[in-house]
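Note sheet for the following structure.
Note that this complex is displayed minus one protein chain, with the remaining chains in position.
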Amino acid sequence: MSPFEPRNSHYAQRVHESFSCQGAMQTLGARLDHVAPGAVDIALDWSPTLTQQHGFLHAGMLSAALDSACGYAAFTLMAPEAEVLTIEFKINLLAPAQGERFRMEGRVLRPGRTITVCEGRAYALSTGAEKLVATMACTLMAVAGREGVRD
Amino acid sequence: MSPFEPRNSHYAQRVHESFSCQGAMQTLGARLDHVAPGAVDIALDWSPTLTQQHGFLHAGMLSAALDSACGYAAFTLMAPEAEVLTIEFKINLLAPAQGERFRMEGRVLRPGRTITVCEGRAYALSTGAEKLVATMACTLMAVAGREGVRD
Amino acid sequence: MSPFEPRNSHYAQRVHESFSCQGAMQTLGARLDHVAPGAVDIALDWSPTLTQQHGFLHAGMLSAALDSACGYAAFTLMAPEAEVLTIEFKINLLAPAQGERFRMEGRVLRPGRTITVCEGRAYALSTGAEKLVATMACTLMAVAGREGVRD
Partner (left out) sequence: MSPFEPRNSHYAQRVHESFSCQGAMQTLGARLDHVAPGAVDIALDWSPTLTQQHGFLHAGMLSAALDSACGYAAFTLMAPEAEVLTIEFKINLLAPAQGERFRMEGRVLRPGRTITVCEGRAYALSTGAEKLVATMACTLMAVAGREGVRD
């Protein structure tokens, strides 16, 4: 059970609609695996189009999916008229992102009217075993209006 | 003139070879614009395949290119047998990544035998004007051996 | 000359008043060295009360002074009724904070009505020479009301 109460009963639909507008997520082959109040998971498969020089998932590609997981986790708790914007994030790479599939968890740590703080965790899946490969701290902002620009 | 003395006279060749092995950079349409001791620039064009939900460059895609710029800036100063690994990075998004082209600057702030610290700056180019849209702090590690895994 | 226009002509007085209310800055022996729109410097002397286990300035004590420098740099550009709050910061330690004196520079990189992003640089001074020992990226928030609490 989620400790958070969404302000928008259509939060899941809004997340799916917004996600489908992210060209970057289609390029990653990323999909929404789980959408709940304050919690979003994104999955993607390893591909040679996403690698760094040793064939592992590129840290930046990993952070793109993890940033979206955190951003949409924050978005589930925002007001119906709000748009979500990433202000900053920090990622620690704990182990090579080596695997067949990857699962990105975005979790709200502290929701707010304007500022929401999320934690992200990236797991690599290989022959059934799951390994934590990265952690993220991410600060999101709710902005009004459809253009998604802060002032 | 660079304040840094490379330990490997073939540093530029090594950067180009490694860059060409990053599937992620080809997916971004990214190219090496500038390679000097302690300084690497990467350029890329806006594309609908790289966007977030408002059509701007996705923060994660931007961070992928900026991470590579920082990583290769560090790599130019490493020993011939070393491989480079990102340990962590932090990105602040200052303005929407809105433009026709983007330029990512990676600069070494403090080189070290094991740990190198870089600063990155991302600029959006639109109708000839350049705007700072993001800054990065990035910590890189030199590891021995070709597999690029730290212990 | 500063590129920034303060919204409050009494910005310097407000910074000095707020600084004098920070018990932490008195404990550090820190003083305001420079206050201009978007730029604040704080100086402090080495003391055995501020050290880590090798006798260098403790990274946390350094970050306390650097956080205040960044916070007050942001504060100089805020509206008269606003209070300033640190949302997050990230510090990279480039070299041991070894010296007789330290100078902390806080600079606004991107001011905003709600969110301001600053960069900080810490310098150690020893026998006349100045050395960069740390860099900070810091996100500040303007909040209304005197209690300084965000919602």
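Per-chain residue numbering starts at 1, and chain names A, B and C are given in the order in which the chains are listed.
Here, contacts are C-beta pairs under 8 Å (C-beta built on N, C-alpha and C of every residue); 3 or more make two chains touch, one makes a residue touch a chain.
Only a predicted model underlies this, so the values are computations on that prediction, with no experimental measurement involved.
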Out of A:R14, A:H58 or A:K90, the sole contact with the unshown chain comes from A:K90
Against the hidden chain, chain C presents residues 18-19, 21-24, 26-27, 47-54, 56, 58-61, 63-68, 83, 85-93, 96, 146-149
Where chain A meets the left-out chain, the residues are 90, 92, 94-95, 109-110, 117, 119, 132, 135, 137, 139
Contact residues on chain B toward the hidden chain run 87-88, 90, 112-115, 117, 137, 139, 141, 150-151
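Throughout what follows, only the chains that are shown with their structure count from here on.
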Rounded to the nearest 5 degrees, the rotation mapping the CA atoms of chain A onto those of chain B is 180
Interface of copies chain A and chain C: same or different residues on the two sides (over or under half shared)? same
Whole-Å distance, C-alpha centre of chain B to that of chain C, is 29
Multi-partner residues in chain C (2 or more other chains touched) are 90, 117, 137, 139
